[in-house]
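Left out: one protein chain. Kept in place: all the others.
Entry: chain A
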Amino acid sequence: MCPGYSGTRPPRCRSSSSSSSSSARGTARPNPALPAGRGGGGAQSHGTLGTNRGAARGSLTRSAAHRPQQRGPHGRPPQHGAAPEAAGRGGMAAVPSGLFAVYKAPGVAWNRVRDAVEARLLRELNAAPARPPRSRIRFLPAASAGPPGLVAVRVPVLAEHRLVRGPRFTQLKIGAGHRLDVKASGVFVLGVGHGNKLLSHLYSCHLSKVYTVRGQFGKATEDFSDTGKLIEKTTFDHITREKLERILAVIQGTNHKALLMHSHIDMKTQEAYELAVKGLIRPMGKSPPIITAIRCLQFALPEFQLEIHCLHETQQYLRKVVHEIGLELKSSAVCTQVRRTRDGVFTLDDALLRTQWNLQSIRSAILDCQLRVKTELEKTMGHWDGSVLQEMDAETAHTADS
């Protein structure tokens, strides 16, 4: 009565994914008393075909009796849950996790950039070849030509077919670091998967960011940029580089004072003195925007370019600073470009261009920056419990494996 299936290859059950060996194992012999649709499966992947057949036999037999026998050849029970699914139906298609930086172009909102990266990653992850569909043995009525009875037939499990279930990934958790407004451009840090947790840790490190800001003397506008409504035009031929640098020195001085004051350290302690000598006093909580360093890179009337290192700033604040520099110089200035060249540990070299927003480059970018992010977090949060750092170590091991 039983069909001859001794020559068939055993189907790869799901539990075999976590162990890398895929050599021949014992056949998961389906119990003839039970519907064959249960072979090696977890709870989720039941196709309707199997269920229907099982329903004919009665549900009790399905749930209680068969589970202890549904063991893979290694005796390990099949694992439930989606996690193994993500990790290993095709090792190359694993979801990356970590922090990386992209270059945001001016004129596009930050959430569009985030969505575009997410869409691109989803497309590539879904396009990655899935592992070959499982098959199962079903006992189907024999062809009308031959003798009546059931014939063992190998059919693919349609329950796992892509057209039935839809794409494997419909959503990726991509978080954004410090945002950039529409007119600004530059390094934009994104976190994917488990890296999102690191985003908040990096934020609490309160690292400074570096911007190059271009300005133009002679105009004052409503929103401090050159595309705003014009308020006033002024002369600027009296401005020299020396005068500009004098103003920048004062800005740096007053901001340095604000840096020390907002760090909420008692200035009367020896600890405060030692930190001030090393220059390590920094506000580690919320504070108004503070410029830690500012200098003039280029000066060619009416245009000039500044490099600004700042904390807790917004790009509009930097445009306001340009406007105020113009006022101090008894003229007026508008900001023509705000470009972030560095965000904490991520520099322009680490930022991925639009042509590089693909899985491979993102993965390698994450790997490149991992060590730097880890050392920075350790330096700042050295006194915290090591749980975050342990997570990071697990991350490193995980991505190294896959």
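Worth pointing out:
Just so it is clear, contacts are C-beta pairs under 8 Å (C-beta built on N, C-alpha and C of every residue); 3 or more make two chains touch, one makes a residue touch a chain; residues count from 1.
Simple rule for what comes next: contacts and distances are computed from a predicted model.
The complex includes a chain that is not drawn, and of the options "Coiled-coil and C2 domain containing 2A", "Signal peptidase complex catalytic subunit SEC11", "Histidine-containing phosphotransfer protein" or "RCC1-like G exchanging factor-like protein" the UniProt name matching it is "RCC1-like G exchanging factor-like protein".
Annotation: of A:Arg134, A:His206, A:His256 or A:Arg354, A:His256 touches the absent chain (contact as defined above). For the options A:Ser204, A:Thr234 or A:Thr380, the residue in contact with the chain missing from this view is A:Thr234. Residue A:Arg246 is the one among A:Arg112, A:Arg131, A:Arg246 or A:His264 that touches the chain not shown.
Although one chain is not displayed, chain A still touches it through residues 218-219, 227, 229-230, 232-235, 237-238, 243, 246-247, 249-250, 252-254, 256-257, 260, 267-270, 272-274, 276-279, 293, 295, 309, 328-331.
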